[in-house]
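The structure under discussion is supplied below as structure tokens; questions concerning it will follow.
Of the protein chains in this complex, all but one are displayed in their positions.
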Amino acid sequence: MSGLRRLGNRLQTIREVLGHFARSQSFVLIPLVLVLLAAGLLLVLTGGLAYVAPFVYALF
Amino acid sequence: MFARVLEDERRHELYTRELLVRLSGGEAAAARALRASVRWELKRTWLRHGRALSNHLFTATMWLLYLVIAPFALVMRARAPRASGWR
Partner (left out) sequence: MTAVLGVSAHYHDAAAALVIDGRIVAAQHEERLSRIKNDASLPKRAMDAVLRLGGISAGDLDAVVFYENPYAKLERVLVGTLRAFPRALRQFPRALGSQLGGKIWVMDALADALSIPRARIELVRHHQAHAASAVYCSPFERAAVMVVDAVGEEACTSLWHADAEGLRELTHIDYPHSLGLFYAAITAYLGFEVNDGEYKVMGLAAYGKPARREEMARLLKVASDGSYELGLDYFDRFTRTELGYGQKLIGLLGPARSPFERWDLTTERDRAYADIARSAQDALEDALIAIATEAKRRTGEDALCLAGGVALNAVANRRIAREAGFANVFVQPAAGDAGGALGAAILGALTRGSPRPAPLAGADLGVAVAGAPIATHARALGLIALPVVDVASAIADAIAAREIVACVQGRCEWGPRALGFRSILARADDVEMRERLNRAVKKREPFRPFAPVVLESDAAAWFAGGANAMTPFMTTVAEVLKPEALPAVTHVDGTARVQTVGPSTQLGAVLGHLKQRGDIPVILNTSLNGPGEPMVATATDALSFFVRHGVDRMFIDDVMLTRPA
């Protein structure tokens, strides 16, 4: 699958995440989600996600 | 005494160098091998520092994140108290 199509899929997911928060009553969280997505990108770039231990339970 | 130690060390260096030339099969090849090991050392140093740097960056990002989160946390707690029972 082409990289462009994959990028399109990713953007679609981001749209759906924001759409979900807009529909549910948690729209106040949208700015936070945006910040987190940005922070997530930063964490991926800095390798911080290597610290994400495997989860033992289904909470998260 | 130091002078003698130094002389001894120099002998070691010469001997190792000779060994390297012999094993790698020539003066030029030995120089190449030395340059490769310097590059390897540099990479290691970068990785070490990069790791420390990313650690700091991670901590800083997290602090920033917590500062951003705190007001949201307050809002969420005020807005939607947790409910039990059939919904």
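In this document, chain identifiers A and B correspond to the written order of the chains, with residue numbering beginning at 1 in each.
Keep this in mind: a residue touches a chain if its C-beta (ideal position, glycine included) is under 8 Å from a C-beta of that chain, and two chains touch if they have at least 3 such contacts.
Predicted, not measured: the structure shown is a model, and the values here were computed from it.
Residues of subunit B in touch with the missing chain: 62, 65-66, 69-70, 72-73, 76-77, 80, 82-87. Touch with the hidden chain on the side of subunit A covers residues 1, 6, 9-10, 12-13, 16-17, 20-21, 24, 26, 29, 32-33, 36-37, 40, 43-44, 48-49, 51-53, 55-60.
The criterion applied here is as follows: only the chains that are shown with their structure count from here on.
Chain centres here are Cα means. That of subunit A falls 28 Å from that of subunit B. Subunit A meets subunit B in the complex at residues 25, 28-29, 32, 35-36, 39, 42-43, 46-48, 51.
Of all residues in subunit B, those touching subunit A in their complex are 51, 54, 57-58, 61, 64-65, 68-69, 72, 75-76, 79-80.
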